[in-house]
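Here's the structure, in structure tokens; my notes come after.
As you look at this complex, bear in mind that one protein chain is not there, while each of the others sits in place.
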Amino acid sequence: MGGILVYALHDGEGKFNNNSLGAISEAAKLAGELGGEAGVVVVGDVSDEAAASLGNYGAAKVHRAKSVEEGLAQPIIDVMAKVIADDGYSYALFGGGLLGFEIGAGLTARLNAGVTMEVTAVKVADGKLIAERPVLQDSAIVDVGYVGEPGIIIGRLNAFDHKETGGSAEVIDVEVELSEWSTKARMRQRGEQRGADVNIEDADILIGGGRGLGEKDNFKLAEDLADALGGAVAATRAVVDAGWYPYAAQIGQTGKTVAPKLYLAAGISGAIQHKVGMQNSESILAVNKDPNAPIFEFCDLGVVGDLHKILPKLTEAIKAKKGG
Amino acid sequence: MKICCLVKEVPDAAVQKRIDPGTKRLDRSGEKNLNPFDTHGIEAAMQIREGGNAEVEEIIAVTMGPETAVRALHKAVALGADRSVHLTDGALEGSDVAATGYALAKVLESESPDLVLLGQQSDDGECYTIGAVVADHLKMPSLTQVIEIKLEDGRIVCERQAEYGYDTVEIDLPAVISVGDAINEPRYPSLKAIMGAKKKPLDTKATGDVGIEGDRVGTAGSRTQVLEMNPPPAKESGEVFEDEDTAETVEKIVAWLDERKLI
Partner (left out) sequence: MSIAGAPVEPINFPPPFDEGSLIVEPTDPEDERIEVGVAIVGGGPAGLACANRLLDLLADEPELMEQLGEVPVAVVEKGKACGAHTLSGANMVPSAMKELFPDLDPDDWPFAYQEVTKDAVYLLTKKAALPLRPMPPNFRNHGNYVISVAKLSRFLADKAEEKGAYILTETVADRLLVEDRIVKGIRSGDRGRGKDGGELGNFEPGSDVVARATVLAEGTLGHLTQAALDYYDLHGSLPVRWELGVKEVWEVSKPLDRVIHTMGWPLRKAAKWNEFGGSFIYPMGEDKICIGLVVGLDYTDSTLSCHDALQELKTHPFVKDLLEGGKRVAWGAKTIPSGGYYSMPRSLSVPGMAIAGDAASMVNVPTLKGVHYAMHAGMYAAESIIEALKNDSVNLAGYDEKVRKSAIDRDLFDSRNMRAPFSKGFFVGGAIASAMTITKGLFPGGKWDYEPDTEIAMADGGASRTYPKADNELTFNKLDSVFLSGNATRDDAPNHVRVQSRVPRELAKTWVALCPAQVYEIPEDQLEETSADVDVHVTASNCVQCGAINAKGGRLTMPEGGDGPLYQEV
């Protein structure tokens, strides 16, 4: 078997995106089981140390295309297509995130390859990889196999956890002739921050506020806790309706769907219209004074109590723990 | 300028999707609708036409699907497309993402568009970014999750939210752009437009009409295979306790968060 190739996104300052690191760890694990190795493609100005450090997550080789700028998918498709062809990788694996989708999808066309998206787990069977992905609003899981090589696996956000295993990767520089159309999109400005727009869909930690908060001003309790944990604030339809929080933060059947590492539901009853928007969160912590609230039936940890007492103390304790 | 809007017919979001217990396959009965994300694509095309910065000769709705997909085309036309193209052929049944992307690219090739617009994902959650697959076949630049499109002599400038913030990207035409739902608020079709939709030209094409090679589409031409479908692993219900001593409660929560490496 020819190994698994992963794309690692960096922020232009040598720090790699967590989902990419997760993909590398996953690829290393799977490649190990298949008797192959994990390789990584990076583009742009990545230092030797930074590239080699990916070995810490299990990468054996790092293929670096220095002349290709980070941020747009099509030039990277050119790079990965070449590396896959030259080095005979059998699979391409991507962590959750936008570029992964675009590169993976482009490779599908370029290499006439099978692709599976929103993959939540990968397993090995008969020397091949099988991708698992949820369908039908997460009410079923399908196992998808690949016909021929390579196979392309695009993970769901936060599906793969990164693991440091120690080690250093071999860094190989690659030169690639870009396709004519890969030069037709040019980045004018990358990564502009816009304060007001909170993107709750990508947050790792979300504090959801519901009617139990009592009034608009009490959203501060949620915001303080979110700050302490390094997360963002979301809201239920009822409170958005009441004007306590903006629609952009609404989660649920008629709002956004999220799957963060942690969803802390404060004063949320857990009616199904809200549940469908957050039920796939990795960990769900609920605080509600009503012991009969439906949320207690699907949370991982539930506290029946007064959030006005609990939230501030929790915020303090977390700050202390982080600071200390 | 010629704009092609790729549209897809998907099960209505309100229809409870379920596996038929008898056949163990997706129960496909129930209403189908024009993929809501694609309505944003059509609206984007209409806004380019009405914006006055470009002369748009034609907006064409294009779909690949079974007979019933004509309804999606009627809706697209009611929203403003001038005509539609329906790629339909038994040979296409069972096509996966790779096969579908190839087939769509072939039918679009036959129209030579300057701009291809589509929704960034379909409501049935099957695929995100079929646009990127199509673009590579067409050898055109592509961008997905676009939330703003501006025209600037022969090229477009797009905005989209990526991992590290908002990117502004300039793209030469012809190009394939997948739009996010934040890009615009689609209009409602007028009753007149709805009733007139069936009279707009509709071309039906089979694989042979656009040069699609049979062995690259359908179940046989697909490069992935669904092996099994299972219910998700049952989630164990968690622990629920009452807050009797808030200090203790908070300690317990912090320990739980710590265990899960969330702090």
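Note that the chains take the letters A and B in the order they are written out, and that residue 1 is the start of every chain.
Throughout what follows, a contact is a pair of C-beta atoms (placed from the backbone, for glycine too) under 8 Å apart; a residue touches a chain by one contact, two chains touch by 3 or more.
This is a predicted model, so every value here is computed, not measured.
The residue touching the chain not shown here, chosen from A:38, A:205 or A:240, is A:240. Contact with the chain not shown here comes from a single listed residue; of B:12, B:213 or B:248, that residue is B:12. Within the set B:119, B:174 or B:189, the residue that contacts the chain not displayed is B:189. Residues of chain A that touch the chain left out of view are 211, 237, 240-241, 247, 250, 253-254, 271-273, 276, 292, 294, 297.
Considering the complete assembly, chain B touches the hidden chain via residues 12-16, 18, 21-22, 29-31, 33, 185-192, 194-195.
Quick note on the criterion: only the chains that are shown with their structure count from here on.
Our note on geometry: chain A versus chain B, Cα centroid distance of 21 Å, whole angstroms. Residue ranges of chain B in contact with chain A, taken from their complex: 17-19, 26, 96-98, 101-102, 105, 125, 127-137, 139-145, 157, 160-172, 175, 216, 222-233, 235, 237-243, 246-247, 249-251, 253-254, 256-258, 260, 262-263.
In the complex of the two chains, the chain A residues touching chain B come out as 9, 11, 17, 71-74, 77, 97-99, 101-102, 105-106, 108-110, 112-118, 130, 134-148, 151, 179-182, 184-194, 197, 199, 202, 205, 229, 261-262, 282-285, 291, 296-306, 309-310, 313-314, 317-318, 321-322.
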